[in-house]
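Attaching a single structure in structure tokens format; questions to follow.
The complex is shown incomplete by one protein chain, all other protein chains being positioned as in the whole.
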Amino acid sequence: MKKNTAVLLIHCPDKKGIIRSVTDFIFENEGNIIYLDQHTDAASDHFFMRIKWDLENFLISPDKIGEYFDTLIAKKFQMEWTLHFSDQKKRMAIFVTKLSHCLYDILYRYQSKEWNIEIPFIVSNHEKLKPIAEQFSIPFYHFPMTKENKAEQEAKQLALLKKENIDLIVFARYMQIVTDDFISHYPNKIINIHHSFLPAFVGSKPYHAAHQRGVKIIGATSHYVTADLDAGPIIEQGVAYVSHREKVRDFIRKGKDIEKIVLSKGIAKDLNHKILVYNNRTVVFD
Amino acid sequence: MKKNTAVLLIHCPDKKGIIRSVTDFIFENEGNIIYLDQHTDAASDHFFMRIKWDLENFLISPDKIGEYFDTLIAKKFQMEWTLHFSDQKKRMAIFVTKLSHCLYDILYRYQSKEWNIEIPFIVSNHEKLKPIAEQFSIPFYHFPMTKENKAEQEAKQLALLKKENIDLIVFARYMQIVTDDFISHYPNKIINIHHSFLPAFVGSKPYHAAHQRGVKIIGATSHYVTADLDAGPIIEQGVAYVSHREKVRDFIRKGKDIEKIVLSKGIAKDLNHKILVYNNRTVVFD
Amino acid sequence: MKKNTAVLLIHCPDKKGIIRSVTDFIFENEGNIIYLDQHTDAASDHFFMRIKWDLENFLISPDKIGEYFDTLIAKKFQMEWTLHFSDQKKRMAIFVTKLSHCLYDILYRYQSKEWNIEIPFIVSNHEKLKPIAEQFSIPFYHFPMTKENKAEQEAKQLALLKKENIDLIVFARYMQIVTDDFISHYPNKIINIHHSFLPAFVGSKPYHAAHQRGVKIIGATSHYVTADLDAGPIIEQGVAYVSHREKVRDFIRKGKDIEKIVLSKGIAKDLNHKILVYNNRTVVFD
Partner (left out) sequence: MKKNTAVLLIHCPDKKGIIRSVTDFIFENEGNIIYLDQHTDAASDHFFMRIKWDLENFLISPDKIGEYFDTLIAKKFQMEWTLHFSDQKKRMAIFVTKLSHCLYDILYRYQSKEWNIEIPFIVSNHEKLKPIAEQFSIPFYHFPMTKENKAEQEAKQLALLKKENIDLIVFARYMQIVTDDFISHYPNKIINIHHSFLPAFVGSKPYHAAHQRGVKIIGATSHYVTADLDAGPIIEQGVAYVSHREKVRDFIRKGKDIEKIVLSKGIAKDLNHKILVYNNRTVVFD
């Protein structure tokens, strides 16, 4: 059996003694540090840290670690922090429309247990991908969207997400603009894949725009969704070379391979608690 | 001694029989085709071709090939074409401001004879890089620029370019916006390096903007200069991964390595007559 | 409905007039050339060509094109050639062992009709991946392998392949060394994915070897299978950066993403009749 480990993700104003205090906290309580990485953003003088340790002989019980850490360390340094345990399974919901490549890539990782998650359901504004949900035995909810019913449908989606205790939402080529209200319930908890190298080609039909512009490289970007369209914190980007020979449909086909990998890599970073968000940018630890 | 070869770059509306006619023209006159590549742009129904052949036993003398080809083939298909010979040396002028990385990269290729060119002079709006020009024994012309003297200085530059029979101008991080009039004298004959992955981060300070946006990949683009700033036909693009650890100055430093390679690759494509421009896009043959 | 097109893949000793003759053949019979690319290998003086044309008004009926081309053109130039039609579906068999990532990637492309193929069955020496075959409703044949039964099992596999008129075999992480005899029935018709950047790390456990050597880039290679282990003609290669932080299991995980894309790209090149093999090397047209 795999040993249980804890991960602390911390950020706060930079100050002398932070690393010392945190490592002391773990060391004095018999924890063995497996991973420590930190980053100071020079411009904002802000400090970021990820620390992971073995819970085997740790003197503080897992359910008390948060309280102790907050009292003894975090308050002193005005830290914002989250605590995660390796034996917890994240619950992830997938939103799709009609394109299947990202969905398949996620489901294969789920089914082959590459990721330690639960996928309680798939949501779509179309019925086209329902057979894939069935093929992988995952409940499929169809929420058709019109201008008129959007608020109502989103309310139903939110109720479903809440009922199922969803930790992370993935827009796997979900071709809908969601409302700010929807997003506000899941800050930095919705990952989207945009089919361009952001900030180039924001909005719809980026491959058409890229072809029109005559670029020699196309790309894809996974990012957290914020109220600003395609302007949220970037997690991961990927690119591929293209030539004049390639038509828009070749860009689309080639782009799919980038999109699915870039999305899955972004999800994996989140699932492994490697991402901190600050000032609309990400710190993505190794 | 290397054999003399000819390259024809052709484009015209697509029509049956073009390839047949061109290959016939060469074959019937005892030319041996060394390279043939063609491309049809499906959207515009436009045809592009690059063909290279050995002139050794070719029955038409080099100075007559253009005339014959135009009369016998090109007119029939409404072709636009250019003819180039491997024993011709292009004459290239370099424009710089204060940054030296692209300049060194070009001069090393020139001095080590990687490129078969003449560089009759270097132009700059500053004096900072004059010592490098001297180090490589190339005349250096200083044209300081102000709002007031711009027209006058450009006129002098144009006179110099004309006098020296310049075929190709390279903006090797020349931090000046040139006038449309200047550009109009050298259509698709000025290559610029822009220090971003176009069309992202047009204009000045792209690395600052990229850092601000929190991108995970930076890039550079070599393109022909047109009247629209940073919007000319793209020749070559390159990228590099970056992380949250990297400051703006790291982007700049890392970007330099991409810029110089992307610019030199773009120049090499032009020098080898591999580029056709149509509708603000390039066809770049292998 | 999509128009039917023909593709000719040709290679022969280089000689004046080949392109002219082939383009004449198509032009004189009212074919419109959609694609033409050629390559001459300077070292061996050997010529390669891929030409694609629209059959709509072509004067020779599809079933006669091969005969006419052979008689009128191919014999004269000692050409080896194959002729393909866009309305033909290739029949592809997949061989797997226990790893599923390549299999899923192929099946998703099949199921989403990215590829115009039939997959009549999946073969494995283990039963582990049977549920995936069932999930995608594809017959699954289990051929357990021992030293003793290898000849016998391969004979059965060959009978099955023949019965099902298989055109292309894909080893999607099939962890068996097949006999020369087996391979001899499908020359340049078996595509394998090797989980290293060949020729580095031939044989088993390449990720372990790569980790041991301390490389900073790992890769994968799709190639045709020949009697020499991991030494067949390379179709496609891909790479990813790695760091000292990554364990062997990280190489393996990251490598899977490269492997599946590199294998699928290699298969797509073959399905689109873009590959010629000569002297254990490939010519892969765009």
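Letters A, B and C mark the chains in the order given here, with residues in each chain numbered from 1 onward.
As a working rule, a contact is a pair of C-beta atoms (placed from the backbone, for glycine too) under 8 Å apart; a residue touches a chain by one contact, two chains touch by 3 or more.
These numbers come from a predicted model, not from an experiment.
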Hidden partner chain, residues of subunit A it touches: 16-17, 19-20, 23-24, 27, 32-34, 36-38, 40, 241
Touching residues on subunit B - with respect to the absent chain: 100-101, 104-105, 108, 112, 114, 135-136, 243, 245, 253, 257, 261, 264-265, 286
Residue numbers in subunit C that touch the chain omitted from display: 39, 41-43, 48, 197-201, 213-217, 219, 233-239, 243-245, 247, 280-284
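Following the convention adopted for this analysis, only the chains that are shown with their structure count from here on.
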Leader among chain pairs (count of C-beta contacts): A-B
Centroid-based (C-alpha) most distant chain relative to subunit A: B
Rounded Å distance between subunit A and subunit C, as computed from the means of their C-alpha atoms: 36
Separation of mean Cα positions, subunit B and subunit A [Å, integer]: 42
Touching two or more other chains - residues of subunit A: 243, 245
